[in-house]
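A single protein chain has been omitted; all remaining protein chains appear in their positions.
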Amino acid sequence: MTFNELSERLRTKFGDAAAPSAEGAPQAVTVPGPAIEQVARFCKEDPELDLNALSCLAGVDRKDRIELVYHLLSYRKGHELVLKAALDRAKPEIPTVESVWKTANWHERECFDLLGVNFLGHSDLRRILLPDDWVGYPLRKDYVAPTEYHGMSSTRVNPLQQPDAPADGKRSELKDLSQLKSLYGPVAGEMIVNMGPQHPSTHGVLNFLLVTDGEVMHKAVPHIGYLHRGMEKMAESISYPGYMPFTDRLDYLAAMSANQGYAMAVEKLLGCAVPPRGEYLRVLACELNRIASHLVATGSMAMDIGAFTPFLHWLREREYINDIMEELSGSRLTYNYMRIGGVAHDLPEGMADKILRWMDHFEPIIGEFDRLISNNEIFVQRLANVAVVSAEDAVDFGLVGPNLRASAVPWDLRRNMPYSAYADFQFDIPLGQGFRGTAGDCYDRFVVRVLEMRESCRILRQALAKMPAGDIRTKLPKRIKVPPGETYARVEAPRGEMGFYLISDGQETPYRLKVRTGSFTAMSIIEKLSHGVMIADLVAIIGSLDVVAPEVDR
Amino acid sequence: MWPLAKYVLENYLPRASSATGQVVVYLIFALAGAGILLGFASAFAGVSSFVERRVAARMMSRVGPNRVGPQGLLQFMADGLKLVLKEDLIPVGANRLLFRIAPYFVFAGMFGTFVALPFSARLVAANLDVGILYILSITALVVVGIILGGWSSNSKWSLFGGLRSAAQIISYEIPAGLAVLVVVLHAGGLSTQRIIEAQGGMPWNWFIFYSPFSLIAFPVYFTAALAEGNRTPFDLPEAESELVAGYSTEYSGFRFVVFFFAEWANLWIMSAIAVLCFFGGWRIPFVSVAATYSTWYLILLGLAIFCFKTLTLVLVVIQLRWTLPRLRVDQMMSMCWKYLIPIAFVCILGTMTWIVFVGQDTMPGTAARFVLFAAGAAIAVRQIVRTWFNYRADRATYTKLTGQPLWYPPYRLP
Partner (left out) sequence: MEYLLTNTEWFLNWGRKSSIWYLLFASACCGIELMQAGGPRTDLDRFGAVPRATPRQADLLIVAGTITYKMAERVRLLYEQMAEPRYVIAMGSCANCGGLFQGSYSVLKGVDKIVPVDIYLPGCPPRPEALADAILKLQQKMSAEKWLRNLRA
């Protein structure tokens, strides 16, 4: 259904309360704040609209009001809708939609944390990304960053000119560390263990508070925000082309997808097209990156379960991909290969052959990996039937990407909402079907990733075979002024849908950039999955959901 | 050590034959024996930690330590030296006495088994009549050390690791003991030398091939021994991804060296017990027991054979660690109680019926031994042939992809 049909249906139900946007304005239905919950419920439950997923909940400070933007998506029907609600800036309040989509829980906490919006009826409204004693709401336009926090100053002095450190090595005074413990006091009868931000897993700085009864957990509460770098606020002060390296660091394992999403958002606003060769090179980079990312995901899952060797074999294969990407873009990890309007460099001589030869070498190694670990009985017993996520839960909690497909929901942006050059390629979408257990368990998530690697190889071969000649990049001026508007661009990153909601007001820097990442919502489901599982299973769950810290915290 | 001490006392020091003199001489010899064993155990622990790192690295396509001495051989000395030089930490709130003595319980439990291991015909520090029983029971002392270490560290993760490990070790001692009981039934005695003497030098005279039940008892023992040593697939107490380092999380410096040492020395112990029970110990093919006891070069040959067999098993254990994932706690416990113990009981009953009805030197018994040996040899040969073919295929692929031959001169390890 198109936007007009969707908004017409809403208008018949709610009358003037659901007002579609004017011609020429970005397509959205404006809803008054207090009515948001009924409208949202209708959107989800109406069989015609069937908007069963909340893709993104963004808050925007429009200087005279605070605007909340809800991006809704229907997995069954394939259409999307944007709802907007305007809130009073002095006292922003709105009912929560947590009862409609469970994923709204964490999205609303983030909105409260960064913008100060009060969600009425929310079950647990407290800060999520910033420390609990932070003062102020950073995403507001009149926010002034503090000059120091707990004794650590926010300015940088030349270390060569700094006076010598005192003898005991302390450079500054930190707050008394014992006060940290008071935040997590023990409860009678249970043991509270902190699986701290530093732990020997590869997923980065994630913190879980486990409430356990011996070995079996009652719940595991994730605490995030240890890598919150304020990417969204920084976007407001950095020019459009200059923000590209930052998108790399949004998810360093899937840097190209983030690049592509951001570039697509800017290009949509600019109205410029990417030449075909540029699109094919983008697909090439994205799929290579997808393989590299799944290598780390499956390898670190194996390592968490205890088999160290497959991870090292995968790191060896990643080195080859790093070599290829280094020759292509100049860097091994955060490539910054794409530009607005295309890609940065063309394929060098002989690179296509090199990639094909590498794929000839790599595909049998996936088979070797299967023989080594995927079919290993101990490995299967550790993962099968653990943390089964049903299809409704997966959609409701906002899982995307391989996590969603492992719960047997057939949704892949490359197939259902094709972007870039993906419509030209033939590839399958692996779905979880209970390969050794139930559909949606950890083993399915693992196997879906291994199968996706094979599919990426297929796409790569087709892309290399059909690569058109021509320009790689449309000519854009060095300083870009993007015409006013807003857009939401989605890409299928290795960890799921990465959405870039970009608002421009005609300047050289974005007005607001909101990034919706797959790992953020994947973290939110862990608390629900953790009832009654063991601590060893929790590690398997985190590994199977493939969570990386920068995506969670941005 | 006692026969040697007595021999020296009677022949060379007759004037010291008073009661105190005897005690003093015995004490000197006992300490000397313990010192030799300690030196051997430490050397083995160090070298095997180095070998494990190299083997693991080659399995992972890496190289492993090769800078620190020639080919990295001094790596374990550098490790030990560094650990001794570290600060002596005791966590705040830890029970100081228990924290300090916990490693020594583990050490005592491990090291106490060395005295009853028969390295060769006359080379056993204490030829106990209840050798095997003593070995199996003294290893239970490590449980005390682990629980003390885990609990006294004042850290929840250490406590988790310590209790998991204690549960694991206590549970898996039962199948280990039962599997060894199969061998004891065949040998007719608990003394380790007697078990070895009851076997023969040739492979089909080893206890493992005596009956199908002892063929099954060996994997049962091996699995139980892996679990007792906290080796993967049973290394849940030290699971790095979860528990950070289990019961030894809060230990640094010299106390950590003791834990480190105990873990690697245990490799030797578990393999040595398997070798002496199932693989013939120091028996040399075509040579009788009496001959081995009387000639010194045959004693040394027996020592070499014993060490060779044990080191082969140690290599197998190392390779298993880096291949298999680890079991979860409840899977591990159910494996012990629901699978290994019933199988071990069946093996014992089967062995008893086998001994009564088939016997060892009768026609069917000998025939069964040859058949089982053929089966075992076939499995081993198949593994070796497969490995050889895989290696050749990989070498061909490497040459095809890179154009360079994959060849290391023997004097230059990678």
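Residue numbering begins at 1 within each chain, and the chains themselves are lettered A and B in the order written.
To be clear about the criterion, contacts are C-beta pairs under 8 Å (C-beta built on N, C-alpha and C of every residue); 3 or more make two chains touch, one makes a residue touch a chain.
Everything numeric in this text was worked out from a predicted model, so none of it was measured.
Student: Which of these touches the unseen chain: A:116, A:241, A:440 or A:550?
Tutor: Here the residue in touch with the unshown chain is A:550.
Student: Touching the left-out chain: which of A:1, A:35, A:192 or A:205?
Tutor: Looking across A:1, A:35, A:192 or A:205, the contact with the absent chain belongs to A:205.
Student: One chain is left out of this view; which of B:112, B:189 or B:253 touches it in the full complex?
Tutor: Touches the omitted chain: B:253.
Student: Of A:131, A:410, A:470 or A:532, which one is in contact with the hidden chain?
Tutor: Answer from the full complex: A:131 touches the omitted chain.
Student: Which of A:122, A:218, A:316 or A:528 touches the chain that is not shown?
Tutor: In the full complex, the listed residue that touches the missing chain is A:316.
Student: Quickly run down the residues of chain B that touch the omitted chain.
Tutor: 53, 57, 60-68, 72, 74-75, 77-82, 85-89, 240, 244-245, 248-253, 256
Student: Pick out the residues on chain A that sit against the missing chain.
Tutor: 130-131, 138, 143, 145-146, 149-150, 152-156, 159, 165, 169, 171-172, 174-175, 177, 180, 196-200, 202, 204-205, 225-231, 233-234, 237-238, 245-246, 249, 252-253, 296, 312, 315-316, 318-319, 322, 332-334, 549-550
To be clear about the criterion, only the chains that are shown with their structure count from here on.
Student: Return the distance between the CA-based centres of chain A and chain B, expressed in whole Å.
Tutor: Their C-alpha centroids are separated by 49 Å.
Student: Quick one: in the complex, what on chain B touches chain A?
Tutor: It is residues 56, 59-62, 156-157, 160, 164, 232-233, 235-236, 239-242, 244, 322-331, 397, 401 of chain B that touch chain A.
Student: Could you pull out which chain A residues touch chain B in their complex?
Tutor: Chain A residues touching chain B: 191, 193, 195, 199-201, 215, 302-309, 312-313, 316, 357, 361, 372-373, 376, 378-379, 381-382, 534-539.
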